[in-house]
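Missing here: one protein chain of the complex. Every other protein chain is in place.
Letters are used for the chains, namely A, B and C, taken in the order the chains are written, and counting of residues starts over at 1 for each.
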């Protein structure tokens, strides 16, 4: 029976795999079972954040020491830059083992890779459909049949480069934007809507072309998307509950309505058996394996009736402000800041809020 | 009988006094009773933050329309720059009125101005003694006899400029530093220790010269200090409880041991009658008049065993990270972000933590 | 006969008018003759740059000590934020005096204020026409009849706010954008094209609606525009040569084709009598009264075949990079960095380059 293991390991730099190496040496991690690594790396999380690429290059090489390069290439590395405030740089490693564990339902992990996305589909219905298909495949991989049992979907999606745009244009195709930066937002947007469609949160035919990247009332409460230059298709990791899995872990999720809406997260923790009255106690903190969240400034520059200045600060990117602040709010709840808070939340939770997943020991 | 009134008013720019003008027009504020204004302004909170000076110039001129310039000059303007994360720019206005209110003890406000500080005393025992004296005078002004009844002391202290250093040197005196920036930190440090001495938190003779600005185990749990170029002495505002004051407000304080130590703040609110189980409800939020806090990154670059990167970020000043993050933690507790979180906390609370004052309706 | 005087005065902070006060006290400046002040202030030059408003508020109040408030209100204050690199914060003061000076042609200064711009005209042909009219009026004020004698036109233009958009919408009008930030760029763009039309650089009917803010092959080689929230119409200052003016000053201009194209500027100086072989000598530096320039990163991210990273830096705004770099190139030529280099150069010179005016003693 499959057992999902999740390892949260501190990183001392974007190329610090020493903690992972130690865990492998101790026998805690079997590298051949690693399906995905989510990293919080300490760059700016924006365009010129090289900490992500450095981390990916480092881990790709690291894991290829333990397995054939082809197998290492299947590991899904999702690097989210930006550890503002006191957010701790760290790796969250998702491993699939086999064995006899406690009877499920338990945390289940599924993975899918989609084919290459034609450039002209990026940001359009074609990408939504491709991602929705991929999520369904990943659910199958995880042994999850009911979409309600899915609690987090991490997508790594492609972007447009001058070369890819040129290739499409030479075929007579038209792309959604010629700006690489904008293509990242559109790709995340369409991917998130694809998750919403696959999970039944939205109907595909209720999404008009102009909704994508614009109508923030449409969203998934369980999607987390990031765009990367290194892939042409999508890498999809589904986290949920399945009775076909055993093991020590469980998962639930919440949707924050705004940047300080931590009570739904407390609720999710309480459903998982935490007391969570006030900040988590030191004992309860050990039960909490990982907290995964998205953060974004609200577009109307207001939070509960008061103005915020994140969108007007020309010295610090809005997403950097938002990650620091939301990490503070969540850390106040859970009692530490080794949390995965990622920016760029188009259609991932409501405007100014975002989905949060809680992975905990049963 | 004196009545303390505290008005929290949103600001739409550093020169936006319109909300104050409206409150005066409505009769909510009598400008002649205004003793102090604490402002959170939306600059970077560091060296080249002109939002503070712009706000001070604007309010000085604004209040002089309501009273003789000499009286307006007595108002203590404390401008704290930096509204990182979703922190809302706002003014907190402290007013002393006369009337019959509910029997005390109630919030009491006292103020003192010290003489000019000789430049050679800045950062040394002479400044500690001068501030301690000033705090005692402000306590008298507030009608507070027991230091335990003091819950927050806001100090505006001087700094060294090339001109002031030159004047001192020409007299044969020696200054603690020739760096204006360092003099700001030393002035805040000695001022905070002066508060600690006045409030009985530390004995003056237990502070060695080398402790000032260096030994962070010595601190006041109630001091909040900022340095300004526009004054030569100190402006001191004491907030506490006195049975000689009546009115609708009360105050308590807490000391955060680190950047996410919000449980003591919850405790202070509960002592003031808040339920505060989880985030404040909308109703309780109305009872909370003002939250005043200090924030700083811990010097060992760790928070509860995990690394933070605030001290190593050459793109964003550490104090900007800390304000965003701590404001997030406190906003998660109180349910909004119109909070006064100020950086630069030398000897103001323990390393990485800081004092927090809660002003609430009784 | 009118005499144009130009005073370049260092500023030690955005609210430092002491140098101007000294010049008035010495009799160098007659404040009642001041027509305009161009300021380089030390903010970030972007959205949240309060150094500009602080400077304008300070100078408005300063000059009203010397003349009726109505007259002070006619002075055109153009504050350009951002003194990156070694650029020196300073004021350039344009004064019109009367007297007998050397026979012209000499530097001539003209000024015009347009009516309020209807919000729906911003960024459209209506704004181009209004600015073109205003430039012609300012030329008349300067006594310049031939457009070729105009060497620099500084425009301060309005922007859209939520309130102005709302007022227009309620009238059934449609605005070009609902984003305040975008409206600043469109207003600068249409204003620059208005200058080009007035000076005969472009024909009004050759500019299509979609050219505005997009087709960078259309530009004025003499326009410099900045948008400000404090006005509803346009303030226009024309600098040129007129034989109806006498006095000690002259002017010429050049267009830089890219960020390091300093040879045309050297050429303009040589036409004005400078040797300028290599960097200006100390003696020639005294002849140079003011250098006014625009700077912007090229949109294709290339400079003479090599990549620049200004557009991809999420930590520093592209305009800040460009001002520092172009100021370095120009300072290498003229031998100091008290230069007015302003960013945001839509249709002001070619993409990546910009107009430069040289004001010098005859």
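Note that in this section a contact is a pair of C-beta atoms (placed from the backbone, for glycine too) under 8 Å apart; a residue touches a chain by one contact, two chains touch by 3 or more.
The structure displayed is predicted, hence computed values, not measured ones.
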| item | value |
| --- | --- |
| Neighbouring shown chains of the undisplayed chain, as defined at the top | A, B, C |
| Residue in contact with the excluded chain [from C:99, C:115, C:166 or C:278] | C:278 |
| Those residues of subunit C which, in the complete complex, touch the missing chain | 10, 12, 42, 44, 83-90, 259-260, 262-263, 266, 277-279, 297, 303-310, 312-313, 315-316, 320-322, 324-333, 335-338 |
| Positions on subunit A where the hidden chain makes contact | 13-15, 42-43, 48, 50-51, 53-54, 57-58, 61, 315 |
| Contact footprint on subunit B, counting only the chain that is left out | 44, 46-49, 309, 312-315, 317 |
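As a working rule, only the chains that are shown with their structure count from here on.
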| item | value |
| --- | --- |
| Inter-chain pair with the most contacting C-beta pairs | A-B |
| Interface numbering overlap (same over half, different under half) for subunit A and subunit C | same |
| Between subunit B and subunit A, distance of the C-alpha-averaged centres to the nearest whole Å | 40 |
| Whole-Å gap separating subunit A and subunit C, where each centre is the average of the chain's CA atoms | 47 |
| In subunit A, residues with contacts to at least two other chains | 44, 309, 312-313, 315 |
